[in-house]
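Mind looking over this structure? Questions follow.
One chain of protein is taken out of this complex; the other chains stay put.
Moving on to chain A:
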Amino acid sequence: MPGSEAPEARTMFEKIWSRHRVLERDDGQTLLYVDRHLVHDGSAPAFEMLRSRGIAPRAPDRIFATPDHYVPTDPRTRQAIPNDEHRGMVEALERNAAVSGFRLFGLTDGNQGIVHVVGPEAGLSQPGMLIVCGDSHTSTHGALGALAFGIGSTEVAHVLATQSLWQRKPATMRITVDGKLGFGVTGKDVILAIIAQIGAAGATGHVIEYAGSAIRGLSMEGRLTLCNMSIEGGGRAGMVAPDDTTFQYIAGRPFAPQGHDWDAALMRWRALPSDPEARFDTEVTLDGDAVAPMVTWGNSPEDALPIDARIPDPAMEPDAERRAIMAGTFAYMGLIPGTPLEEVAVNRVFIGSCTNGRIEDLRAAAAVARGRRVAEGVTAWVVPGSAPVKRQAEAEGLDRIFTEAGFEWREAGCSMCLGTNGEIAAPGERVASTSNRNFRGRQGPGARTHLMGPAMAAAAAVTGHLADVRRLMVGG
């Protein structure tokens, strides 16, 4: 408009935030409207809170649910869940869906999966949306250009009752990764390198936008992996600006807009990326060319190193407090300081989770497994992120590659990522895992977790130790 001032440059986060503002209070709290509320079988306490108040969910058409935390990945029926409490969680979800009238991607309808795999896969997670779920890895959905974050049970109950949530506006952080990722380097390696650089609390209080040519070059699935672990760097949410990669991924999915609605959606989505002049509260940069395949050695995701590095030596740590912490970590992890990472032998391999349980992840792992054998004494599991991922993998013959190599091919669920369904490693067992957390006891009391990407986990399975997948795939 002539004479009007240029509009203030805004970040993608600010655009989505302001679009969802129901009301703002003097004290700076904003009531935000929630487009999509994703629910899983751990959400029973929130429904209980609602029921105790005699309130029904306000907008059941905005709720989508699937059981993932408590489902076994061996047998497939609810009746077969041996633990009463676990079966009760799955039953409660089915009951709540029936009573409240929201859509359930159930165990028997062929659409069940990990909630953060199902959302994008079904086309439920779309650019510009505000998405919440009672799970910290809700940050995953930001890969599509959505604002998505995890909340606790009481907040889940609040969203059920009001379809909205009080929030104080977080700070913004842009993490720019320019350059070209090397052979064998994936979204998992990028996010582990970022967390190693900024620390596990590096992005606390921030919403992260990932930018730069290396990020643009990631597939949708690589971006989902990247945003998934934003929370491991302390970030409230992580997001990537939607582009043609995003639009091509969404097009044609069951809940994607169709026809005229698709054209209108595309217009809105193309306006979402941060304005060129937009300012972020914090800027971080990383050299994409320099990122190597990463593995973690300790009990925080920030304890990540390139696979060709050696495990650090606490004796070299000048800070006494840090030295003491490292000593505790080494005792738990059963590691010898200074050992090359590649000499660390593993007992278990877990390929799956909301971080790395998508079809591209399984293809990458299968490419390593093809024609090889799981090493003697190693138990290796492949747990697809969803029933559709499993079907797709089977259509491509990936299941046969895995089973012929000695991997177990299982049903979809969270499984060994956190072991809520009882699928855990034994005390002292060392796990090469494509999941998101290497916390003490995360995969079972006394279990020792090393995080890495899916091809790296497959390389660990076939060699019996942490291994550089680049050598395996090039040198043979």
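Rule of thumb we're sticking to: contacts are C-beta pairs under 8 Å (C-beta built on N, C-alpha and C of every residue); 3 or more make two chains touch, one makes a residue touch a chain; residues count from 1.
Going forward, contacts and distances are computed from a predicted model.
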- Message: Considering only the chain that is not displayed, what protein name does its UniProt record carry among "3-isopropylmalate dehydratase small subunit", "Tripartite tricarboxylate transporter permease", "Electron transfer flavoprotein subunit beta" or "Cytochrome c oxidase subunit 4"?
- Response: "3-isopropylmalate dehydratase small subunit"
- Touching the hidden chain, out of A:P57, A:P72, A:P120 or A:G134, is A:G134
- Message: Tell me which of A:K15, A:H37, A:R174 or A:R236 is the one touching the absent chain.
- Response: A:R236
- Note on the structure: Given A:A9, A:I55 or A:A395, the correct residue touching the omitted chain is A:I55
- Please pick, from A:R410, A:R440 or A:R470, the residue that touches the omitted chain in the full complex. A:R440
- Message: Residue by residue, what part of chain A touches the chain that was omitted?
- Response: 22-23, 25, 27-29, 31, 33, 35, 42, 45, 48, 53, 55, 58-59, 69-70, 83, 85-86, 88-89, 126, 128-129, 134-136, 150-155, 157-158, 161-164, 166, 168, 200-201, 204-205, 231, 234, 236, 261, 264, 299-300, 302, 325, 328, 418-420, 422, 427, 437, 439-442, 445-446
